[in-house]
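Complex shown without one protein chain; remaining protein chains in place.
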C-alpha cells in the first residue's frame, strides 16, 4: 500500500481546484434556478414504504390515487434488470477475485497446445514497454 | 420546518464536488472507489429531495436501484483492485502506466 | 439497328473479362494474357463501331437505360425530389465517338505490347495485361456512364489502374514513387470532385447527365427561377459546384497546377503512357467537361476559368517541353499542353473544337508514344535524345509515321492537328475580341503554338536526323509487324482525321463538310451542339476582325506562321549532323560561322535566358510552393498527431482531471449561451 491515511498536501491537491471550480459553476446554476417555494410533498396518512413496494412490482391497482403519488413510474422491469446486473456483478467479481489454487496455476493463456493448431504461442495483449517481465509477477507468490 | 429545495440541491452539489475532489487528488484505488460512491450518493440526495418536491415516488425508488447498482459496481471494482494488486504489488492508480500515447 | 444497343454493356465487359482471365490464368497462357486482351479490345472496338452505326441510323439517335439502382432515398434535395443512385448507360454521339477512340487505342496498344513487352522478356506480364484490361474497362464504363456518381466511381478506378500500371516496374526506385505521386495528386483533385458530386446530388436530387431529370436541366430551371440555393444565387451555386467537379478534371487532365504527376508518370511502360495520354486517364478529365458541358455552359465564370487555365497550361507546359532531353518527357509536356488547348476550346464555348481536338490528339499522341516506344526498342531502352540521331534511314516506317504524328502535333496544314487546333484558336479569337480575359488566354494559346512547333521538331530532328550519336544508334534493334501495324494505322489517322471537320474550309467556301458538327448536333435533347450553342449565346458575345472570312484567315494564318517558325527554328538548330556541340561545328563549315554565332546566341538566350528560367521558375514553383504546401500539410498533421497523443499520459488521475476540464468547458460554453448563470 502506498498511501496510508496521512494527509497529502501540495501539488497533489492541484487538480482539486477543478472540483472546486465545478462546484462554483454548478452552484451558480442552482442559485439561478427559480425553484418553487413549496414542496409538493406526500399526502398525509399514506405509507411511503408500501407505495414504494407497489411501484417496484407494478401493482398500479394498489397505488394510492390521492394526491399525485400515483404518478410514480412502474419499476418491475428495472427490478428484473437489476437482478441480472447483480448476477453479472457476482460472476465478474468471482472471476476476478478467484485465486488459482490446488495445482491449477492457470496463468492466463499459458498454454498447452491443443493440437489443432501449429502455433503454440499464447496470445498476449499487454501493452506498454516492459514486455516479458510482466507475466512473472502475477499469481500466487504474494 | 420546511427546508427549501435549494439547500438540498446545494448540499448534493457540494457532496458531488467533494467526491470529485477525492478522485482528482487521491491516488489510492480504494479512495477512488469511495469518492465515486460519494458522488453517486450526492445523486441519491437529489433524487430523494426531488421526489418530495414533485410529490411522486419515482426518485425514491430509483435511488434504491442506484444503491444496488453502486454495490454491484463496488464488487467489480474490488475484484479489479485485487488483480491490480497481484500484478503491480500496489493499489496506486497512477502506477500502471505501461500504456500511453 | 436499335437492337444493337442491348449489347452496349459488353463494350466495357469484354476488357473486364480479359482482366479476369489475365489475372486468373495469365501465367499459363502462351502470350501471358495478351491474346485475351487483344480479342477483348477488338470486340469492344467492333461493338463501338456498331454503336456509332446504331446512333447514326437509329431514330432517337441515342440510347439511355438504367441498369441498376443502388439506393433510392426519400431525402429531398434542395430542388429535386428524392435522391436516387443508379447505374446506367448513356450512348449518345459524344459517348459513341469516345468509345471508338478508347477501344481503338486500347486495341492498338495491346497489339504493340506484344513486341514492346512480351518480346523484351519482361516479367510480371499477366499483371501488366490484367492492368491494361481493367484500365480499358474502367475508361469505357466511365465514357458511357449516364450519371455523375457512376462517372466518379469509374474515374477513381481509372486513377487506381494508372497507379498500378505506372508502378509496373515496382522494383525500381522511381516507378513506385511516380505511381504514388500520380495517385495522390489526382486524388487531391478528386476530393473536390467528390464534394462537387455530393453538392450536386444534395442540390438537385439527381446526378443524371442527360434527359429531363438531369441535374443540368434542374440547374437551368433553378437559374431561370432566380431562386436561392444554399444561400447563394442559383448561378453562383452552379459555378461553385461546377468548379468543385473541375477539381477532379484538373487533376486527371494534368492541368496547372495539378499537372506535376504526369511527367513523372513516364516511369511506366511506354505503352501505358500511350494509353494514359491518348485515350484513358488524361482524356477522362476533358471528356467529363464535354460530358457535362451543358452545366458549365450555365456559368460564364466557370467557363472563363476553364478557358484561362487551359490557355495558361498550354503555354506553360509547352515552354517546359523545350528543354527536355528524354524523348518521353518531351511528349509528356506536350500532352499537358495539348489538353490545355482542349480546355481552352471548351472554355471558350468551342464544344465541337474541343472534342475534335480530343479525338485528333488521341490519334497522334498515341502514334507519337508508340513511335517513341518503337524508338526505345530500336535504341535498346535508351531514351536520351542526345544519344540518338540518324534513325531516319534505319527505321523508315517508324520515321515516317512519327513524322506524320509530329506534323499533326505541331499543327502543320493539312495534318489533323492543324484543323482542330485552328478551330480552337479561332473560337477563342472570336470570343476574345469581346472579352479581354479570353483574349489573354487566346494569346497564350497562340504563343504556345510556336513552342509546340519548336519542341516537336527538335525531338524529330534529334531522334531521326543527323548522324548517329551512339553505338546503338548505329545498329538499332529491328522491329516487327506488331510495332509497325499500330504505327501505320495511327499514322494514316493522324494524316486524315482532320477531314472530319474542315471548319475553315467550310467557312470560306460554304461547303457543308463539318461532319463532326453534324454528328454532335444530334443526340439527347439538351446535350447537343445546337443546344449548347443556344446556351452559349447568352454567355459569350462573339466578334470578328473584319468579316468572318478574314477572321478565319487571320486565325489560321497566325497559328500556321507560328507553327512554321517554331518548326523552322528547330530545323535551323537541330537538323544538322552534330546538333549539340557548337564548337565542333565551328571547325566544319566556315561560311556558317556567323549564322552559327547568331544561332548560338539565340539558342542561349532562348534556352538559358528565357525558357530555362521560366522552366526553372515553374519547376521551383512546383517544388517549393506546391510540393511545400503538400508536405507542410502532412508534417503539420503528423506533428499535431504527436502532440495530440501526448494528452494520453497513461495516468488515470490525469484522465479524470482532463475529463472534468472538458466537461466544465462545455458547461461554461453552453451555459453562457443559454444564460444559465444569470
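Letters are used for the chains, namely A, B and C, taken in the order the chains are written, and counting of residues starts over at 1 for each.
We adopt the following convention: contacts are C-beta pairs under 8 Å (C-beta built on N, C-alpha and C of every residue); 3 or more make two chains touch, one makes a residue touch a chain.
Definition applied: contacts and distances are computed from a predicted model.
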There's a gap in the complex where one chain should be. From "NAD(P)H-quinone oxidoreductase subunit 2", "Cytochrome c oxidase subunit II", "Methylaspartate mutase subunit S" or "CbaC protein", what does UniProt name that chain? "NAD(P)H-quinone oxidoreductase subunit 2"
Where does the absent chain make contact, in terms of the chains shown? A, B, C
Touch as defined at the start, partner being the missing chain; which of C:89, C:109, C:141 or C:201 qualifies? C:201
Can you say which of C:25, C:481, C:515 or C:663 touches the chain missing from this structure? C:663
May I ask which residue of C:58, C:88, C:211 or C:671 touches the chain that does not appear here? C:671
Those residues of chain C which, in the complete complex, touch the missing chain: 69-75, 78, 83, 152-153, 156, 191, 194-195, 198-199, 201-202, 230, 634, 637-638, 640-642, 644-645, 647-648, 650, 652, 655-656, 658-659, 661-663, 666-667, 669-671, 673-677
The missing chain sits against chain B at residues 9, 12, 16, 19, 23, 29, 32-33, 36, 39-40, 42-44, 46-47, 49-50, 53-54, 56, 58-59, 62, 65-66, 69, 72-73, 76-77, 79-81, 83-84, 86-88, 93, 96-100
At which residues does chain A meet the chain that is not included here? 26, 29-30, 32-36, 58, 60, 71, 73-78, 81-82, 84-85, 87-89, 91-96, 98, 100, 104, 106-112, 114, 116-119, 121-128, 130, 134-135, 137-139
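Criterion: only the chains that are shown with their structure count from here on.
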Quick check: more C-beta contact pairs in A-B or B-C? A-B
If you average the Cα atoms per chain, which one ends up farthest from chain B? C
Whole-Å separation of chain centres (CA-atom averages), chain A against chain C: 64
Please tell me the distance, in whole Å, between the geometric centres of chain A and chain B computed from their C-alpha atoms. 9
Centroid from C-alpha atoms only, then distance chain B to chain C, rounded to Å. What do you get? 66
Chain C residues counted as touching two or more neighbouring chains: 653, 656-657, 660
At which residue positions does chain B touch at least two other chains? 20, 23-24, 27, 97-100
Which stretch or stretches of chain A touch chain C in the complex? 15, 18-19, 21-22, 25, 28-29, 32
Report the residues of chain A in contact with chain B in the complex, numbered from low to high. 1-3, 8, 12-13, 15-16, 18-20, 22-23, 26-27, 30-31, 33, 35-42, 48, 51-52, 55-56, 67-73, 75, 78, 82, 85-86, 88-90, 92-97, 126-130, 134, 137-139, 142
Of all residues in chain B, those that touch chain C in their complex: 20, 23-24, 27, 93-94, 96-101
